[in-house]
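Sharing a structure, written as structure tokens. Questions coming.
Removed from the display is one protein chain of the complex; every other protein chain stays in position.
So, subunit A:
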């Protein structure tokens, strides 16, 4: 295989796709405007939680998330082995906590379809709940316990991915400041700020919240908006939180480095990645209700990232001529990195994908253009 794929974007999706494509024998050039993992990927809390993140129904997106969770253990072993760089991967299980008797109906409905879809979860309450999570507020009425969910330490996972890519021969060009697509219909040509041009046979767009910038150049609507997610972390050497704990407001997850991460406070702020007092106060307004020991504690670290949110909540994964998209993963980029890498590589290698995942085709937003042409 001598085809060259130019991958745009060095976040978790671009790196994972490059890693997969290189293993399948492609020559891969990865272009990054700043540095790899410098945006949403490095800011993520790294939760691999398809059951907690999808409360409604087992739709195509859920199935994609679940598939990714299933292949994650082997995928992360490969990344770890190839890179030689360890990162935290913890099979902690999760709790989705509720406060009202009226939440039970929704929990039971959710548990019903999730148990038919790979979860061995159950509703826990009272003594059992507080044995699982001793410092949880006694105001928590019940929780949906899902043993299958896990988490990674995202900044280290992305760093290992980058190293693994370099070691197997992915040509990573970073700090390009600009990566303008100048040709894509017959061959690929991308130009950096300093005038260097990068050519190839196929283009894989993995630029997350910035993907929309390519809409004009590629002649396709790309309805992806940045949603700012603000996160904070507490020092918690004594590991006071054992599981990933979710509620309707957000989540808390204890990391192996002795920090307790609390996220995420979402807002619409364009491409602004600054942290606001209000954003962090929002997290502090609910997290003490979940874990009373947080009352009065101050987070030692605060940060923000831009989540690439699509108009219908589904990612854009699939072809557009010589171009393939893998963007718009919103809250689930870390979780979806292995399944996306395989799906995008399948599109490039075979030109097809499972029918179920046609829901993610970028062409679904082209309706307006084709209608007005009639």
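Criterion: a residue touches a chain if its C-beta (ideal position, glycine included) is under 8 Å from a C-beta of that chain, and two chains touch if they have at least 3 such contacts; residues count from 1.
Basically, contacts and distances are computed from a predicted model.
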{"item": "Options \"Radical SAM core domain-containing protein\", \"Oligopeptide transport ATP-binding protein OppD\", \"Thiazole synthase\" or \"ABC-type quaternary amine transporter\": UniProt name of the undisplayed chain", "value": "\"Thiazole synthase\""}
{"item": "Identified contact with the non-displayed chain, of A:5, A:95 or A:309", "value": "A:309"}
{"item": "Residue of A:56, A:185, A:216 or A:238 in touch with the missing chain, whole complex considered", "value": "A:56"}
{"item": "Contact residue for the chain not shown (choose from A:25, A:84 or A:112)", "value": "A:112"}
{"item": "Per the touch definition above, residue among A:29, A:243 or A:282 touching the missing chain", "value": "A:282"}
{"item": "Touching residues (missing chain, whole complex) on subunit A", "value": "56, 98-106, 108-109, 112, 225, 227, 248-250, 266-268, 278, 281-282, 285-286, 289, 307, 309-313, 330, 364-365"}
